[in-house]
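Notes follow the structure.
== chain A ==
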Amino acid sequence: MSEAILNICSVSKRFGDNLANDDISLSLGKGEIVALLGENGAGKTTLMSILFGHYVPDSGKVLVEGRELPPGKPRAAIRAGIGMVHQHFSLAPNLTVLENVMAGTERLWHLRSGTSAARRKLHRICQRFGLTVEPDARVGDLSVGEQQRVEILKALYNDAHILVLDEPTAVLTNLEAERLFSTLKDMAREGLSLIFISHKLDEVMAAANRIVVLRGGRKVAERLAKETNKAELAELMVGRRVARPVREPSTPGEVVLKVADVSVSIDGVERLKSIDFSLRAGEVLGIIGVSGNGQTTLAHLLSGTLRRDKGDLLLFGEPIGDLTVDDAVRAGIGRIPEDRNKEGAIGEMAIWENAVLERLPRFSRYGLVDRPSGQAFAGQIIDAFDVRGGRPTTRTRLLSGGNMQKLILGRNLMDRPRILLAAQPARGLDEGAVAAVHERLLEARRAGTAVLLISEDLEEVMALADRIQAIVNGRLSPPIAADSASATKLGLMMAGEWNEEHEVPHAF
Partner candidate 1 sequence: VRASAPIKVAGVHASPVENAWNSVLHKALQDAAAEGVIEYVFSEGISGTDYPRAMREYAEQGAKLIIGEAYAVEKQAREVAADYPETAFVLGSSGKESGDNFGVFGTWNHDGAYLAGMLAGKMTKSNVVGSVGAMPIPEVNMLINAFAAGVKAVNPDAKHLVTFIGTFFDPPKAREAGLAQIDAGADILFGERIGTADAAKERGLKSVGSLIDYTPRYPDTVFANALWGFRPILNAAIADVSAGKPVGKDYTAFGLLKEGGSDVAYVKGVAPADAEAAMEAKRAEIKSGAFEVPRITDEPK
Partner candidate 2 sequence: MNAVTDIFASAGLWAAVLRIATPLILGTLGALLCERSGVLNLGIEGIMTFGAMIGWLAVYNGADLWTGILVAGLSGGIFGLLHAGLTVTLGLSQHVSGLGVTLFASSFSYYVFRLLVPVAGTPPTIEPFQPIDVPALSSLPFLGPALFTQTPPTYVAILLALVLGYVLFRTPLGLAIRMTGENPHAAEAQGINPMAIRFGSVIVGSALMGIGGAFLTLSAFNSFFPTMVQGRGWICIALVVFASWRPGRALVGALLFALFDGFQLRLQTRLSGVVPYQIFLMIPYLLSIAALALMARRARVPQALMQPYRRGER
């Protein structure tokens, strides 16, 4: 490792009362891969946004090859060779790949865009790093993985030699993530320097040379990858020893939910094809699958927001036709949506309103909302589930992701649901929060709740589920017992390799 190419020196940044970055220093060598690790809200994105000029730091500076970057100027950062792949994609969906890549790269007042030269350059970069995309495709038509590639291409096209990736794998499938990391390693060998942010310790251990841990806005540790291990990193992040809980043996009860031969189409595309499964009281059934294969549809169907085309849903042995949200709530089905910001909570509403919104019949009389009892309910959730950062009347937007997830769990688990539907319950959460969520799910299982766990995280499913089924291209595999599962076996299942029939897996 040679000279440091990038130095972040004593950067601090305050948002209101919140010290998001507190005197953080960081350096990056040529060809090095540094992983930035930390809990939700630790300040990782903030630090990278300062580096890229989105935010102006309150104090401190950024040096690239010894020269100081002017603060708050993304242009200057780009010129200095910094490329950033944002946590939330920043692409214009109606423009083509080439347009997205080219925008802002030429002098604005040029009389003509150098489209053909740009096309050639993009092609060269694609070749060199093995990132193929169609330059004239409309970005909105691309898959998430392809969009991720466009984000990286944007940075490379600007001749970035320092590449920053903020949670690049959060939305990628395992396969895509693996491919991404092998590309990143190639890049490092070619002399690019990289910083990436991730909550997934496996990735971090596999890809990074060096790991920097932030906690509460401060840098708390810096380790070489070869000198540390996952357990230590988890502890450094959270500040205490965390262990994910594991399920203890139990005997499941009667079947509470049976899905028989159900198909669902959306916009004319059949998303679920004749699926069958049953769920028993006191068990966790894990459904795994690469995203895009129908688990979102399945979650929506059972949440009561989709209609089925054929087949039967049997709740406690009774066929119920189509399930509506009201039915679901009344029947004691708790629902944890996969996207907590979009579906799980309404940020601008108060915590108590989010707590009661889906169960308004219980908290209203003659069409009038019973505010006191709603607020009392929210107070109970806050106490029982350790929701930090707000009172019942606080705007929900102000909660961090982890605390918002606790609120959602709480409103569903407060009433001891008979069935709990949990879609990606720990996605994007840090180690501490993941452990807390898992603990709650297992607690519900102990209390006799039937838990349907839909997840892309194999480790999570293996730790929590009693039985596992895979969903591939809208079809559901037969269940296997979790004890007989291994990562390889599950990987095969997710690729559609199960015994009865041979399906072509969803192309990605």
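Everything that follows uses one rule, which is that contacts are C-beta pairs under 8 Å (C-beta built on N, C-alpha and C of every residue); 3 or more make two chains touch, one makes a residue touch a chain; residues count from 1.
Keep in mind how these were chosen: all candidates are chains of the complex that A comes from, given by their letters.
Keep in mind that this is a model prediction, so the values were computed, not measured.
Among the candidates 1 or 2, the one in contact with chain A in this complex is 2. Note for the complex: chain A touches candidate 2 at residues 49, 52, 54-55, 74-75, 77-79, 84, 86, 88, 90-95, 99-100, 102-113, 140, 154.
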